[in-house]
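The other protein chains are all here in position, but one chain of the complex has been omitted.
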Amino acid sequence: MKRRIRLGMVGGGQGGFIGAAHRVAARLDDQYQLVAGALSSDPQRARDSGAELHLDPARCYADYRAMAEQEARRADGIDAVTIVTPNHLHFPVAAAFLEHGIHVICDKPMTTNLADADALQRLAGESGLLFMVTHTYSGYPLVRHARELVAAGALGEIRVVQVEYAQDWLAEPLERSGQKQAEWRADPGRAGPAGALGDIGTHAFHLAAFVSGLQVSELAAELTSFVGGRQLDDHVQVMLRFKGGARGMLWASQVAAGSANRLQLRLYGSKAGLHFDQENPEELWLTPLGAPAQRIRRGATAAGGAAARASRLPAGHPEGYFEAFAQLYRDFAHLWHARNEGIAPDPAAALIPTVADGRQGMAFIDAVLRSHQAGTRWVGLR
Amino acid sequence: MKRRIRLGMVGGGQGGFIGAAHRVAARLDDQYQLVAGALSSDPQRARDSGAELHLDPARCYADYRAMAEQEARRADGIDAVTIVTPNHLHFPVAAAFLEHGIHVICDKPMTTNLADADALQRLAGESGLLFMVTHTYSGYPLVRHARELVAAGALGEIRVVQVEYAQDWLAEPLERSGQKQAEWRADPGRAGPAGALGDIGTHAFHLAAFVSGLQVSELAAELTSFVGGRQLDDHVQVMLRFKGGARGMLWASQVAAGSANRLQLRLYGSKAGLHFDQENPEELWLTPLGAPAQRIRRGATAAGGAAARASRLPAGHPEGYFEAFAQLYRDFAHLWHARNEGIAPDPAAALIPTVADGRQGMAFIDAVLRSHQAGTRWVGLR
Amino acid sequence: MKRRIRLGMVGGGQGGFIGAAHRVAARLDDQYQLVAGALSSDPQRARDSGAELHLDPARCYADYRAMAEQEARRADGIDAVTIVTPNHLHFPVAAAFLEHGIHVICDKPMTTNLADADALQRLAGESGLLFMVTHTYSGYPLVRHARELVAAGALGEIRVVQVEYAQDWLAEPLERSGQKQAEWRADPGRAGPAGALGDIGTHAFHLAAFVSGLQVSELAAELTSFVGGRQLDDHVQVMLRFKGGARGMLWASQVAAGSANRLQLRLYGSKAGLHFDQENPEELWLTPLGAPAQRIRRGATAAGGAAARASRLPAGHPEGYFEAFAQLYRDFAHLWHARNEGIAPDPAAALIPTVADGRQGMAFIDAVLRSHQAGTRWVGLR
Partner (left out) sequence: MKRRIRLGMVGGGQGGFIGAAHRVAARLDDQYQLVAGALSSDPQRARDSGAELHLDPARCYADYRAMAEQEARRADGIDAVTIVTPNHLHFPVAAAFLEHGIHVICDKPMTTNLADADALQRLAGESGLLFMVTHTYSGYPLVRHARELVAAGALGEIRVVQVEYAQDWLAEPLERSGQKQAEWRADPGRAGPAGALGDIGTHAFHLAAFVSGLQVSELAAELTSFVGGRQLDDHVQVMLRFKGGARGMLWASQVAAGSANRLQLRLYGSKAGLHFDQENPEELWLTPLGAPAQRIRRGATAAGGAAARASRLPAGHPEGYFEAFAQLYRDFAHLWHARNEGIAPDPAAALIPTVADGRQGMAFIDAVLRSHQAGTRWVGLR
């Protein structure tokens, strides 16, 4: 029996959403043990948050640098750290842990600018450590199967990529109500220069690239901020040109009234189309030209090997967001064990988003900002 | 009892789709009688097509000019003409009948360029005759209700307009297989300079404008032709700026594998969103911020007055495309009778698309072509 | 060109629903001309209703017997009559027209008791005339395709038949509000001894038999009347045993709050299942064991020959209730012309419900009533 990976967490104190989601994801398959944290920069809150999680008080840090140093020195120190702070801290925190030889799991967007992303990619590369960026939606079994279908040619040559991500939680100025999630996301000092663009646009971009296997060559974009007084965009519109000639559109909005978390991807190829809707991840639609649409269920034989590998329950027993998230953690664990045992990892596990994907997300943000500032001119990705 | 309107038709001979649809639409509510036609420019085909429709052989013309002249002279001559020819003939045929004092029902796009559209609008205005452009989808009861909801402020201030029209019937080079519908649509000489743009893009544009009540101020567009050897676009991507600040995207494609006739409109306002899908016209979704989504059914009390006026069957007894189409004919008949009786028509009937809407559709096409040629630059509508 | 069939109508005066539906159905394909009617037994209302329909006043009768006689004598007399009266008149009216050599189209349930149904079947048989009972839902293209799939063995051996018909229009005592449709349906003197059972239960029964090709051998039933003061059932529950061993359930209710006209059929065989929902007749689900569910669209190639024959529009251009209804009229017209021309009709047209199906519907009602009265005992169909 393989031992559980010892995990630390930076950020994710009481009341946060994403820290708790990471912890459930890590716990679901019982391959991790959370043993240390810098859950808050406020010492009291750091201790209280740690106590709730049954952490040893001695391993509840208020400073991530101290945590990196001390954990690196312990015989039973953490193997990996999960970073769930506001965006502006991703880079320094990740750098600190890499420096101390600790593997990194980092939320997105990876940094607040492309230069930092490049720097971080270099650091990670030099360290030789594992670095996962949590584009959660790529953990869904049917997203994996969609990728597999495309790669196998089931769609023919892809012509059109339509991806969208619609939410409505910022349809009103929630950031002025004291809600913490909204507050830092609306603050350029902590979120960086991208609002909805960084928060959900990067997820849409990653999903489209992950499934289609295509690379955006150029884009033309416009950002809008609909809610008065908001400094960052809450609405993103992008036209896409892909290498090889495909065309597409990306739309992300946090003011789309009535939308909860509607991330949808539609691909159209010369032979078939494909449709995935994150709010109903138990089914994937394959729509061949001239034949009935097929509803492929997660858990069914027809969903293929990649989906089966990422499933925990039989068809009809709904899985969801936690399981998708847990799949990233499970794949990361697989890579970690393979590395320790000196064996070749399952190529499927190697599909998890890495520092390179994080860097591509930042290149997307960078291009959208440049195009927007240039009046929606076509610009290339750097 | 009001007498039936005497109708003529130009185009729409054997084997065509849209002519037959117009005839069913005119017949459904029993307010028209088809009595004359220039169904084909081939005399034999014109006669044969007329015989199938129980037309008097004397009123089966091979030349639309002769038809206009002779019908204008008859005591029992046609009251109105329906024009269902390829696009390049819309203008001269409409002009000929207007000239002879005959009301016009014309398919879209109204002409093949903006100058002709301006000219036709002028002619129609001077004639004082009724002129309807058949943007069929505006005849759906729940499209009418959607417009009513927006006008009543149910959505608050509209921020986002997402409209799309996806088909796949031209995913392969059907125009080279001898299929007539595809053949003329792919031929710039008969279709004009716009392919999917003119064929379905204008429908999407009209629907968005009809329901939202908003006007596009500027757009940025790119056209693509995916199928080798095709001269006209089969794929259209447009970003939209509306007067008043709303933003939007329009996407129309005839190569979207697995899509039949998927015209969808989504509006997002400060208070609620709205979703209509032409393939399921029996329901309309209203999605208020912070409350459950409501599925409004056609035929139900909750669908309101405008929808009730345009409905023929109780809820749960599906209506469809023919009824939407018939509603345009029924409203046109209402306007015709009101005019003859010298009474004010129901304002609801006056919502049918007119020569002005046809002209706006051409302005949209014109702007998209200019933006595309200018490398997706933002251009204003003329 | 074939001449239009001359049609008369008994019942269906101003304000009724089903008479108007029959008229649209007859008109849709332009193969009938309504030329005579006994639209009401009230002479003034009969004349007024006729005038609205452009009928010759001389052919607006107040008495169906007079109509049968006089029309039979005219050289241009009606070829066929449509009977849309309350149930208790179906038998005498049908008998009168058969007697005068006029073909009959009759609404369901065909009579108010099994003995009358037997008598009518005998009369119709002896007359050699066409007799159609309008089980509308069997006119849907995808219902035809479902039957075709079953017959071709796509489901394997059918094991389970689940059919249901849920409405809510009688959830409150509408019959006491003066609403005419509700009034006579709630009156045993006009509706017969079956309420929801006769009004919608027979439709469900016919649909199940039509698609599955199976015959009910025995049933066990319970009727309920939920609305106080109502004399007839508004809720029907039946367990079914089919010849050959299949089992099933039938449920029909007019008090199912929130249901409009939800007639659904699900079949499960040894190889695949099948699902049709009348409220969304544009799609049919085929669910093979161990493979993805297929959504078959009306108008698509995959829908097969029977559906294509009954379609008027391409996929994605919704058809509905009127077209299903019109298909029965179109098939009846086909049989009428074939008979006049002495040629063999298309077997597909011969699938329309006949007097024998009407009689089976009455046998179903009869068995349900007997089982109910015997405390839900299993009883055989007579």
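Going in written order, the chains are labelled A, B and C, and every chain counts its residues from 1.
Please note the rule applied: contacts are C-beta pairs under 8 Å (C-beta built on N, C-alpha and C of every residue); 3 or more make two chains touch, one makes a residue touch a chain.
What you see is a predicted model; the values in this text were computed from it and never measured.
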Sole contact to the chain not displayed, among A:Q70, A:S225, A:N261 or A:T354: A:N261
Contacting the left-out chain in the complete assembly, out of C:L34, C:L55 or C:V255: C:V255
Which residue of C:H235, C:R297, C:H334 or C:R359 touches the chain not shown here: C:H235
Sole residue of A:A300, A:L328, A:L351 or A:A367 that reaches the chain not shown, by the stated touch rule: A:A300
Identified contact with the non-displayed chain, of B:L286, B:A326 or B:I365: B:L286
Chain A residues that touch the omitted chain in the full complex: 1, 4, 17, 20-21, 23-24, 27-28, 30, 51-54, 167, 169, 259-262, 278-282, 297, 299-300, 312-323
Touch list for chain C against the chain that is not drawn: 155-156, 159-160, 162, 164, 166, 168, 171-172, 220, 222, 224, 226, 235, 237, 239, 247-249, 251, 253, 255-259, 268-273, 285-289, 293, 375-376, 378
Where the unshown chain meets chain B, residue by residue: 286, 290-297, 300-302
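By our rule, only the chains that are shown with their structure count from here on.
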Centre-to-centre distance between chain B and chain A (centres being mean Cα positions), rounded to whole Å: 43
Whole-Å gap separating chain B and chain C, where each centre is the average of the chain's CA atoms: 35
Overlap residues in chain C, where contacts from two or more other chains coincide: 297, 300
